[in-house]
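For this view, one protein chain was removed and the others were kept in their places.
Showing subunit A:
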């Protein structure tokens, strides 16, 4: 490793208002899998955009195999051997796998006709090493996310990439899919590719990377050898302070707030029954696709139940749409914040007020001074930062967007809060704040349901856990019985449990 495959030298990037990167230097050797860690806003994405030619640095240079390269645009970056694998895959689902792999530079016959057969043959070659079950001729949209990720990597192989940068590649993979991906990445490294791996999930980074660079506020904190440090040290480096380990305290009362009996949907939920108490945090664990999200959507009125009975405070309620669910005191903090949570162009105040317009406009006209007052109060409560209530919500970090959505339900007087993956895409510091908030809400007497793929999260928060498997409650675990092993044992269908241990990285969040 005399000359690093990839070297960042004094990279700075300034935007009109902010300095996103300051003097960033580190190197990645050929065959190395290098983690890039940091909270949201630390500058990881900006750095990747510079690497992939989307941004040009204000100062500093990028060296590949010791030679300075001008990554002026994405095409130049690609030509220099850089392949980017994005968090949100940039593919065209309607086109075939092969077409996607040759997107932008198709193989042609005589420069006119697309050589479809030849494309498919070469695509199959590239895929063979990674996942031979993928048929290059099928539409990309028919593949699972994990397979689409593999296609993206195969595309990098086709381009003979020397550097592969992966931005949160596992955000929607199951454990076995992650294992497969980890093997593929290791394979890339064996072939001498330098891999830059960005992930929020430390256990993954520890599992597959040798070294990692930690960034905070646009500067490199340190490049570390992962064998030498603990996860805890890494977290405090990322956050810049020690995160206190919280002890779990239950606030659950014996009073039943929500009672669900025999709830079922046409598709994924079959015969779910449980009680939720006042002040309780009920965790729901299960593999991706087990029906967890669907169950929450039924309770939030977002989808219609085909049968079953729901009672709140002993009275039967109908939940045909979210509006009625909200009126009954139920609010959903959805998993996909961008798609189902926020109205991006609208302000924090507007996003907060959306679910309780009736309160703010008792006579048909919005009482803006009251709205402002309540927004200030609720956003202070959830500790919004920066505290700019008129600013469009899209300009806030994921964690603060999440706080605003929580504030929405506080403003609406919601008593039953349903969280679907409450900390997905949220950085470590904000994560702790969200946990704290959930606990406080429970302490105040709210009833909370938390669906999460991250077992440590479930164990941290829940007073009680329901394990969902194949759309039904497979087990109910009390706080005393909670462990990752216990949950995994119930969550994984029996045929799959053999030969596979419960992994730290679970059904990837």
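One rule holds in what follows: contacts are C-beta pairs under 8 Å (C-beta built on N, C-alpha and C of every residue); 3 or more make two chains touch, one makes a residue touch a chain; residues count from 1.
Here, contacts and distances are computed from a predicted model.
Note on the omitted subunit: UniProt lists it as "Ribose ABC transporter membrane subunit", one of the names in "Putative spermidine/putrescine transport system permease protein", "Isoquinoline 1-oxidoreductase subunit", "Sulfite reductase (NADPH) hemoprotein beta-component" or "Ribose ABC transporter membrane subunit". Considering the full assembly, A:344 is the residue among A:10, A:240 or A:344 that touches the omitted chain.
Remark: the residues of subunit A touching the chain excluded from display are 16, 300, 302, 321-323, 325-327, 332, 334, 339-346, 350, 353-355, 357-358, 360-361, 364-366, 368, 385-388, 390, 408, 412.
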